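A single protein chain has been omitted; all remaining protein chains appear in their positions.
All chains are identified by letter, namely A, B and C, in their written order; residue positions are counted from 1 within each chain.
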Amino acid sequence: MTKSRPDAPFSLAADDSFGKSRLRGLRLRLYIIIFESDTPAGKAFDVGVIALILASVAAVMAESVQPINLRYGEQLRAAEWVFTVLFTMEYLLRLYCVGYKMRYALSFFGVVDLLAVLPGYVALLFPGARYLTVVRLLRVLRVFRVLKLAVYMSETTELSRALIASRRKIEVFTVCVLTLVVILGSMMYLIEGEENGFTSIPRSIYWAIVTLTTVGYGDISPRTNLGQFLAAAIMLLGYSILAVPTGIVTAEMSRPHPDKPVPTPAGPPEPPPNYCKHCGGKL
Amino acid sequence: MTKSRPDAPFSLAADDSFGKSRLRGLRLRLYIIIFESDTPAGKAFDVGVIALILASVAAVMAESVQPINLRYGEQLRAAEWVFTVLFTMEYLLRLYCVGYKMRYALSFFGVVDLLAVLPGYVALLFPGARYLTVVRLLRVLRVFRVLKLAVYMSETTELSRALIASRRKIEVFTVCVLTLVVILGSMMYLIEGEENGFTSIPRSIYWAIVTLTTVGYGDISPRTNLGQFLAAAIMLLGYSILAVPTGIVTAEMSRPHPDKPVPTPAGPPEPPPNYCKHCGGKL
Amino acid sequence: MTKSRPDAPFSLAADDSFGKSRLRGLRLRLYIIIFESDTPAGKAFDVGVIALILASVAAVMAESVQPINLRYGEQLRAAEWVFTVLFTMEYLLRLYCVGYKMRYALSFFGVVDLLAVLPGYVALLFPGARYLTVVRLLRVLRVFRVLKLAVYMSETTELSRALIASRRKIEVFTVCVLTLVVILGSMMYLIEGEENGFTSIPRSIYWAIVTLTTVGYGDISPRTNLGQFLAAAIMLLGYSILAVPTGIVTAEMSRPHPDKPVPTPAGPPEPPPNYCKHCGGKL
Partner (left out) sequence: MTKSRPDAPFSLAADDSFGKSRLRGLRLRLYIIIFESDTPAGKAFDVGVIALILASVAAVMAESVQPINLRYGEQLRAAEWVFTVLFTMEYLLRLYCVGYKMRYALSFFGVVDLLAVLPGYVALLFPGARYLTVVRLLRVLRVFRVLKLAVYMSETTELSRALIASRRKIEVFTVCVLTLVVILGSMMYLIEGEENGFTSIPRSIYWAIVTLTTVGYGDISPRTNLGQFLAAAIMLLGYSILAVPTGIVTAEMSRPHPDKPVPTPAGPPEPPPNYCKHCGGKL
């Protein structure tokens, strides 16, 4: 169960998928440091990168807070440039030392590594884009590899397995919910009208989603009697509907053998064939 | 498991329920194009209809947005007329080529096909009614047939089976919740009174449903101490009550054999009868 | 499974618990009409009572709506008096014809029958009390008996069985949640203070319950940074906590045999003893 499975989204390139076997000398040494964490240097590198990521996300978050920005704005922007340059160098190093460059660049974490540096440069044109550097946080998911916690990996794969196995049911469910929400939203637009905040069908659909998911902001809420009646019906419906995805995922998780997706009780067990020892005949 | 079941709401007329065997010539050819999707023409027809539906729903939604309506209102209303005429022609064609007309007209999708065109004409008298044409969206559920995704069909029937099997439990549950909500709403009307927004018992019941389902808009909320105490009790109650429909559906979904509604462990399995080979007697 | 069980809250006195065997003549005839529904008269009586209950609840609800009250207030109040008198007569008749009077008076529906008439008289002193007559609605739960729907009865007993079986777990859970909510409420009172709406610890506890149950009115919400941080932590906690009662009830409902509360897989099944027919010896 602790074996990493190739179909899991978090399976990391411990195998040769990035072409480690083709590497020699400096590139191989770099590869072992950057992509693996079995050596002390590799572990230190990973821990350092994670510390940098958390620090850079904290800096971006701090910069968005007005009072902090007014006092430390310049230092924070400077720090962000340092982080962006460091992560760029790391990305280039990864690209340099990897065997199959395209395969890395298009892998899940390859794309995330790129997304972690791009917003820093886009911010030269559109200043707001630098807040998107929080995407770097996705890289922290690598923490599971650094910690070498095989148990966590197996938990993760078990979670993803349950989600993947119930994918189709959730798709059918989502199509039904979206259809329902468009129809209910249009009815409420008709019933409540613009004077009660249902200014358009898209906005009424937004309200229907807010209601059906039981979020219920209250920024838009029905005021007419008929509208409140329909809303109450929608809520009771949402109540039962809420049970469906929970049921799907739970039923999937309760299945005992992750490797064989057969239904639980495998039918009457076949007793082993009995042979009568003294006559040799099958009983 | 991929066999379509007649009791499922999405079972489509691939069989002879619409009287295909009675058709000849043009009607048969039309039937194969319109109702089936095994031929290239049938598939193209279905894909075209779905594209038309999505376009017409998008047009209705766009029209309800004030700024868009001011600029493109006339074009959108013209487009809606085109859509209504097209869907009317399609409905008449379906009626024409089907064998048993009433059986089609009263089937789930037969009613939906009619509802998809009616609001367009009703809108001549009541302009608002045209927003109800979004009901057309229900026809998109046919997409599952077009895509010929037997897997999705089986997922859908499994979902509906679980919901149908737990129907009675959900009915009992709903009657209990409705009774509870009327009593709680009346008590809150007494406690809070009109000055705190609980202007009538029906509105207090609306509040009780908003609270029990954990939607919680906040448009009406208790202000007195006793009211807040009772509301808190209702919420904790709702918390436990929320568990009931989830439990019902989950328990139903965890049942392994969809075709035999027997409880999970079928008791001690019956070993196959053993015969003693050398004496021929049953052991 | 359709056998009514004495421990279920909805088991109705079809047996001799109300002393039917001691009745003779008029009292017996009345008993059969009023308490049973096997005869046409008994069924008609039950259906009539349910119609009266629904009508009286509708009248009370209508009276609370201001515009209706202004127009039809007098008629509605007159109708309520008629209902109260009718239900009083029914209650006295029930008391008269029942064998063991105290046993009926103290049974679940005996108390509900009394509660259904009391508020009408209390309203002479406290006018608001008449709204409490909606308690009559509980009597509609008898509808399950009238409809003779054994299936519903079994569903109901299954639901109550699951709730009763998980009673202790839910009690432990409730004590833990209440403790948590008091401590969190007090902390938020300290952090946010009266200027942000957390005017006292009881009100802060009310806020904590509103938040933990994900109702989230928004009438009170944290404004300080520390308060919002703690609130976010409470929500994520509530998210996981929400899973507990659902898990309890679902696990209980998934148990296959309602009558034997043994855990699902009963261990290796015992094969029936095999005897060798031709030698008579046990194999």
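In this text, a residue touches a chain if its C-beta (ideal position, glycine included) is under 8 Å from a C-beta of that chain, and two chains touch if they have at least 3 such contacts.
Every value quoted in this text rests on a predicted model; they were computed, and no experiment measured them.
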{"item": "Full-complex contact with the absent chain, from C:L28, C:I50, C:L86 or C:M187", "value": "C:M187"}
{"item": "Residues from chain A at the interface with the omitted partner, ascending", "value": "57, 60-61, 64-66, 128-129, 131-132, 134-135, 137-138, 140-141, 143-144, 151-152, 155-156, 158-159, 162-163, 170, 174, 177, 202-203, 205-206, 209-210, 213-219, 242, 245-246, 248-250, 252-254, 256-257, 264-266, 269-272, 274-279, 283"}
{"item": "Residues from chain C at the interface with the omitted partner, ascending", "value": "168-169, 171-173, 175-176, 179, 182-183, 186-187, 189-190, 194, 199-202, 205, 211, 214-218, 221, 225, 228-229, 231-232, 235-236, 238-240, 242-244, 246-248, 250-251, 254, 263-265, 267-269, 271, 274, 276, 278-283"}
{"item": "Touching residues on chain B - with respect to the absent chain", "value": "214-218, 246, 250, 254, 265, 269, 271"}
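Basically, only the chains that are shown with their structure count from here on.
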{"item": "Of all other chains, the one whose Cα centre sits farthest from chain A", "value": "C"}
{"item": "Magnitude of the superposing rotation for chain A and chain B (Cα, nearest 5°)", "value": "90"}
{"item": "Centroid spacing, where centroids are CA-atom means, of chain A and chain B in whole angstrom", "value": "29"}
{"item": "Residues of chain A touching at least two other chains", "value": "214-218, 246, 250, 254, 271, 283"}
